[in-house]
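All protein chains of the complex are present and in place, except for one that has been dropped.
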Amino acid sequence: MDEQTTLLEQIMAYDFALYDLQLFLDTHPSDANALRDYKMALEQSENLKRQYQAKYGPLTPRYLPNTTCWQWINDPWPWDPKGGMNNVVL
Amino acid sequence: MWFYEKKTQYPVNIKKPDPRMAINILTQYGGPNGELAASLRYLSQRFSMPTKETKAILNDIGTEELAHLEIIGTMVHQLMDKVPPKELEKLHVDTIYAIHGRAVYPSDSNGVPFTAAYIESMEDPIANLNEDLAAEQKARATYDYLIRMADDPDVIDPLRFLREREVVHYQRFGEALRMVQEVMGKKKYF
Partner (left out) sequence: MENPNINQGLSPNPAISPNVVSIYAGNNCTGEVTMIPVMPVRPELSQAYVPYQIYNRIMPAQEALKKGTVFPELVK
């Protein structure tokens, strides 16, 4: 896997962990352990996304490094076959 | 409101088209136990939840189901990718092709269009949550059937992921039901 795919795989992993922890926290809102682990995963995710977007473009429309072109529309989109964003191998 | 991130929750990278499998998986797009039914059910029921925790869990699981809808749609799209119409005829999925081409359309595997009759949303949160528990089991069982039919690891992996999510959602809805029963237990609801 190339660097873009490796970074994306790590982001997917941390974002997934965040979502599973989010659901747990919804039914256990004052669980200190879950909150601690959520915070750690959040820092990892934000850090990796900063690196990813700087090199490979936006993951959300709320990322605008320059105002000369609108990168949000660029290919690949997540569902594109072969060569899409999902060359990730777990 | 909703925000979109340009990635699927789980990687989907199917290299080998398989139209028969595509049509089978379609039931989890627009069928009775599928992700569209799940998202609409939970996102509709959230308005009737009595506590902050239960509003949150209905909201957040409903949102996750939209992400799963995207995974299923991606799988169908990739499984149909560039398959020539004559091939589709040989594989007996030509009747769907005749209407939709190789597009992704919200129906079950027989082409029956999606209907809100697959869901319920009531003012009674205990009725809602019991329906949600049943829905998660039905979805989980449907993924069991699909996984048994699949051979390609690129197809099995996302299906296994989605199946496990149903198991986790069942646990959360179970906890939501415990909470609602606590709250409702303290006052009579008529």
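Order of writing sets the chain letters: A and B. Residues in each chain are counted from 1.
Heads up, the rule we're going with is that a residue touches a chain if its C-beta (ideal position, glycine included) is under 8 Å from a C-beta of that chain, and two chains touch if they have at least 3 such contacts.
Remember, predicted model here, so these are calculated numbers, not experimental data.
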- Could you list, sorted by label, every displayed chain in contact with the chain left out? A, B
- Which of these, B:18, B:53 or B:70, touches the one chain of the complex that we don't see? B:53
- Task: With the missing chain put back, which residues of subunit B would touch it? List them for me.
- Result: 10, 51-53, 130, 133, 157, 160-165, 167-168, 170-171, 173-175, 177-179, 181-183
- Task: For subunit A, enumerate the residues touching the unshown chain of the complex.
- Result: 9-10, 12-14, 16-17, 20-21, 24, 27-34, 37, 41, 44, 90
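Please note the rule applied: only the chains that are shown with their structure count from here on.
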- Task: Quick one: report the Å distance separating subunit A from subunit B, using the average Cα coordinate of each chain.
- Result: 22
- Within their complex, state which residues of subunit A touch subunit B. 8-9, 11-12, 15-16, 19-20, 22-24, 26-29, 58-60, 72, 77-79, 81-82, 84-90
- Note: in the complex, subunit B contacts subunit A through residues 3-15, 53, 56-57, 60-61, 64, 70, 73-74, 77-78, 81, 157, 168-169, 172, 175-176, 179
